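Below is one structure, written out as structure tokens, with a few remarks after it.
The complex is shown incomplete by one protein chain, all other protein chains being positioned as in the whole.
Let's look at subunit A:
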Amino acid sequence: MFLELSFIWAGLIAFAVLAYVILDGFDLGVGILFPFVKGERQRDLMMNTVAPVWDGNETWLVLGGGGLFAVFPLAYATIMPALYAPIIAMLLGLIFRGVAFEFRWRTKRGKFLWDWAFAGGSMIATFAQGVALGALVQGIHIENRAYAGGWWDWLTPFSILTGLALLVGYALLGATWLVMKTEGEVHDRARGFAWLTGVGTLVLIGAVSLWTPFQHEVYLHRWFAMPTAAFSILVPLLVALCAWNLFTGLKAGHDRRPFLSALAIFVLCFVGIGVSFYPWMVPPSLTIADAAAPDASLSFLLVGSVVLIPIILAYTAYAYWVFRGKVREGEGYH
């Protein structure tokens, strides 16, 4: 069962989405924190920490969406119309922040506008992703291979909460990233942000986690009934451990530890969602097997993925290594 192509692909898509969340998460987070840092030079510095890598980070979103289209076309064809408004909002947000990376340097008078486009676009895109996640957890109503719900089904108090949680969570990733990548004023500001968003993230994760099991009977059983509960309990325990690591790291003035702890928290939350979802692809309507494309499609793309994904990871790692270390003022080609 576990070696079936559809399950391998579910794992690969999950990996792509997780890679997206933690990679684009920190550069979106930098955008979210943008308005709270004053001064052009500080903002230039913040942007230059992510400028060489943001595009690669965002490509994981294309792989997540494109991969879903390729190997789970039915899931793609039902999730996208169901989450129409948040998806469109996310795309528009990503347009504004994406072009800001270049446009910001092409004007002096209009620079503040692109500061706002970067910050506003990052916030809208993040909030929309969080809302979309919440709406997916709530469930999507499907009949006859098509979305059969209403146009505002995605909008609930729960999805608003997940949107807020992601906003604060990405801000935490962005803050700890800046702690690692900068020095001086920005570094000190970022440490403050990391404390604030760290506490906020934990509170919101707690709220979302307590609310999630009551969205579906299956989630409830997974988390609170034996024998699965014995394993599930590990997730919150590990989150607590990472949180402790985050705050002690901040207190001791470590540069890398807070960022790595924040990443670990995100990975654990992602595992938590997986624990709830399995074996659904689109709860409560489609399982992984239901949604999968024919084996001929799955195997064709898998052959290339097995070769290409390690290569991608290798040169992505290389690109990060090229730009390793602290970013100093005035760096960048602009």
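Points worth noting:
Note that in this section a residue touches a chain if its C-beta (ideal position, glycine included) is under 8 Å from a C-beta of that chain, and two chains touch if they have at least 3 such contacts; residues count from 1.
Heads up, the rule we're going with is that contacts and distances are computed from a predicted model.
Of the candidates "Acetolactate synthase small subunit", "Cytochrome ubiquinol oxidase subunit I", "MmoB/DmpM family protein" or "Non-oxidative hydroxyarylic acid decarboxylases subunit C", the chain left out of this view carries the UniProt protein name "Cytochrome ubiquinol oxidase subunit I".
Within the whole complex, the absent chain has one touching residue among A:R145, A:K251 or A:R328, and that is A:R145. The chain not shown here is touched by just one of A:V30, A:I87 or A:V235, and that residue is A:I87. Residue A:V71 is the one among A:A10, A:V37, A:V71 or A:I288 that touches the chain not shown.
Contact between subunit A and the absent chain runs through residues 51-53, 55-56, 58-59, 61-63, 65-71, 73-74, 76-81, 84-85, 87-88, 91-92, 94-96, 98-99, 101-103, 106-110, 117, 145-148, 151, 293-294, 296-297, 300-301, 304-305, 308-309, 312, 315-316, 318-319, 322-323, 332-333.
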